[in-house]
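Yeah, one chain of the complex is gone here, protein chain that is, but the others are all in their spots.
Note that the chains are named A and B in the order they appear, and that numbering of residues resets to 1 at the start of each chain.
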Amino acid sequence: MSQNTDLLTLRSVSKSYGTVPVLHDIDLSVRDGEFLTVLGPSGSGKTTVLRLIGGLEPLTAGEIRLDGQDISRMPINKRPFNTVFQDYALFPHMTVSGNVGYGLSVRHVQRKEIARRVAEALELVQLGRFADRFPAQLSGGQRQRVALARALICQPRLILLDEPLAALDLELRRQMQEFLKSIQREIKTTFLFVTHDQEEAIGMADRICVMQAGHIRQLGTPHELYYKPNCEFVARFFGENNLVAGKLGPVQGEQRPIETALGRLICSISGQPHLKAAPDGASAFAAFRPEALHLADSTDGDNRFSGTIADLAFAGSSTVATITAGADTAAQRLRLRTPSRIDGSALRSGETVSLSFAPHEGHLVLA
Amino acid sequence: MNALPRPSTIFLAVITTLVAVLLYSPLFVPIVSSFFTISHGDVDWSSPTLSTYRALAENHDILAALRTTLIVGLCTVVLSVVSGTLLALYYHGRRSGRSILQFIIFLPFLMPPIISGLALLIFFREIGLERSLLTVVIGHTVFVLAIVYRTVLMRLQSMSRTLVEASYDLGATGWQTFWRIILPNLSSAMVGGAILAFALSFDETMITILVTGTQSTLPVRLWAMMRLGFSPDINALVALILMFTVLLCVLAARFLIPRQMATERS
Partner (left out) sequence: MSAGVTTQPAERRLSLLVTVLAFALPVIFVLVPLAIFLVYSFFSVDQGTIVYAPTLGNYVRFFTDPIFLPVFWNTIVLCVSVAVICILLAYPAAYFLTTLRGRWRYALLMLLLVPLLMSYVIKIYAIRSILGLNGFLNKALVAIGILQQPSTLFVFNMNAILLTLSLLLIPFAILPIFLSLERIPQTLLRASDDLGASGLQTFLRITLPLSLPGVASAASFVFVLAIGDFLTPQMVGGISGFTFGRILYSQFGTAYNWPFGAALSVALAIVVICAILIGERFGRSRGTSV
């Protein structure tokens, strides 16, 4: 099982409902065996992508290829994909085993074989004891696992999951995230998981595809998305971030300065050729994470500026300070996150402090 | 409701009791008379008897009418459930033309039966269809169709669209999806609709009188007999029909409440 071969490719896929476009020219490759999460706010078109792949909706333009073969026009019931629906869509008139075995039974698999594989699938999702229950007699988490067993029993090439955890409470959602991930590792099937919850995405995905307004904004590992967002939307949407607007200065090797209301900030551009290519004076943002910002000491030369602590919030393992920095006319609100200490924070509300972040922990996004 | 002062509650309870008595007294009369003989308007409480039931068993005229009613009822149920379900499936999720055709389906139920009945009477005459049990069945079906249609449509609307999608997604064909997913989920609504349709058909009198041929259903037969006065065995029949109707009501209530609601524990 190589993660480098593409299982499924979307090429210039567009979708409109009537005259309302929901997807614009999407290109996306899903690698064989990976856990790919499509992340986006509601209305970003992420569910539509999933429905197009599953065959629940026809494409308006473009094509979908499976192993290089065009399947755009293949009917939904012929596609080797199965879906876990947001509302689970369990058949209320069938028992758990009836539900799980449905995909085999409609293909006229022999009864004995169905029974064996249903038992196996239920064992996998740890629901062996519930085979004869009806969906209405199960809890949310159990229904979720039935839906998963039902989707994977036909050994699909790809399992599509449409915000399957949205209806669960926080604790259960955490458990189910781990559970899904471990199942995916065990059966080595490709998962395409749609969610609007970025924490969920970071925790589970091999790669994340961030969508907004019908466009794919960035596709990469959680680490790449977190540390090298390629646009303002991803930088803001994906985790907490400080963004300071400014104009780009001339490239200095793997770094580039940006003139902002906080002065000249130097940020890393390593591995991001488009930032190197951007013209001098172009509008951009300096982006640095709250945990990268710290109280400046004598060793800090670059990226120094002063700010006033407006508010301090204790958040368990860390403490978050809200800071007002820069001149009154262009005041910036920044966040600083430090590990909490048992003897209280070194920071005081109302205090004016000198702040800094290391150039290699700052990055740039074009406006 | 808010807590009412006692006198008003008592007043309301009295009126409600009065209404219940008024509603049930017409039902009470034939039941009592089926077990006791009545002479000159006085019930002879001293001698309960089942003779009326024995006489009923020998009244071939009435039994034939009862059989006719059952046949008409069953045919009506089959026709109305099949076509009502088809119409509901067709109009569900379709907007164009739906409201107008839906209105047409509801017309015979909204219009006084005399108008629906007479319209059908003239229609049958114009197309050269003799009045017979067939015309009665058509009349009943047109009358009860709206009820079946509405019952099934409401169930369809409460059914999640993803059920059908999930079935296709798991590899089922259109037929398999229809027989194994859609139909089973509609079945209790269809049974509920069927019971209502049967109950309405069983008691339908006004349309039937207008479109029936020589064979008449029980209500029409009873109506014809009533001018001459009833023989006591009719009371026995009525008592039996009332029991049967109560049974149907209980069944209908059972089937019209969705299964999920009944089994949902949380």
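The definition used in the following text is that contacts are C-beta pairs under 8 Å (C-beta built on N, C-alpha and C of every residue); 3 or more make two chains touch, one makes a residue touch a chain.
Quantities reported herein were computed from a predicted structural model and do not represent experimental measurements.
Only one residue from B:Ile62, B:Val81 or B:Ile138 touches the chain missing from this view: B:Ile138.
Contact with the undisplayed chain is limited, among B:Ala55, B:Ile71, B:Leu121 or B:Leu183, to B:Leu121.
Within the whole complex, the absent chain has one touching residue among B:Thr37, B:Ser132, B:Ser160 or B:Thr205, and that is B:Thr205.
Listed residues B:Val78, B:Leu101, B:Leu134 or B:Met154: the one in touch with the omitted chain is B:Leu101.
Listed here are the subunit B residues that touch the chain not shown: 1-2, 4-5, 8-9, 11-13, 15-16, 18-20, 22-30, 40-41, 83, 86-87, 89-91, 97, 101, 104-105, 107-108, 110-116, 118-123, 126, 138, 141-142, 164-165, 168, 173-175, 177, 199, 203, 205-206, 209-210, 219, 222-223, 226, 230, 238, 241-242, 245-246, 248-249, 253.
The criterion applied here is as follows: only the chains that are shown with their structure count from here on.
Rounded to a whole number, the gap between the C-alpha centres of subunit A and subunit B is 56 angstrom.
Note for the complex: subunit A touches subunit B at residues 54-56, 75-78, 81-83, 85-87, 89-93, 102-103, 106-107, 134, 136-137, 150-151, 154. Across the interface of their complex, subunit A is touched by residues 160, 162-163, 165-173, 176, 180-181, 184-185, 259-260, 263-265 of subunit B.
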